[in-house]
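One chain of protein is taken out of this complex; the other chains stay put.
Let's look at subunit A:
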């Protein structure tokens, strides 16, 4: 028994470690100041796929991502950890996509990949926190979805049993394949890069990367086909351009603002024993604490 698995992954700016230079003076985000990383919960999703492959050799994992050319970095990152193939969906026509237009594009790429039993993705991406793309892709493909998954309890040829993490408990659900599963951050962390795979896939590149970089070892891409990362455009996946990008997005950003707090008059206190004792006395006296 072996499975065909697609992992949906996104390259995101690391919004968790936003420094002072992350915002420009005009209140817009300075993307250049933020490192681009593999979306954390997508790594949890990749690990779930890799565990299926551990148990069922012959299982094939394809990582699919949509983004600019540099998003090929996360395809390589996936290969270093055990994925078999990477697909980059990239086209100017995808720019400005909201979750619905993104889901449409991804679903068209998945239709082109054609063979899949399982699709894993992270619960949500840290740049948007919407958790919408997974369920929307499932809907577009007409397959069921299991969200907030924490682990695979059992998998058989035609069905899977999943443990879901709810707000205040757990739920075990069983579902026929194919199914799309979004994986929670509470699931097992992804294994690190494998040194052998790192050597094997170090030079894996998309067509565009090979052209831009003017490599002198270009011959290896003919002799080692696994180094060719797939790159698809709107036309390659036969998507309707009107349903992609900004034009395919029902939601429009009317305005963004830098955040302004309602500032208060604060009382400033040093960390000296005297000042802290005075503060505690004041808080006790006015019954704020105690």
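Things to note:
We take it that a contact is a pair of C-beta atoms (placed from the backbone, for glycine too) under 8 Å apart; a residue touches a chain by one contact, two chains touch by 3 or more; residues count from 1.
Criterion: contacts and distances are computed from a predicted model.
Matching "Electron transfer flavoprotein subunit alpha", "DNA modification/repair radical SAM protein", "ABC transporter ATP-binding protein" or "Multiple sugar transport system permease protein" against the UniProt entry of the left-out chain gives the name "Electron transfer flavoprotein subunit alpha".
Considering A:48, A:90 or A:249, the position touching the chain not shown turns out to be A:249 (whole complex).
For subunit A, the residues touching the absent chain in the complete assembly are 13, 15-18, 22-23, 27-29, 40, 98-100, 103, 126-136, 138-140, 144-148, 161, 166-176, 185-186, 249-259, 261-264, 266-271, 273, 276-277, 279-281, 283-284, 288-290.
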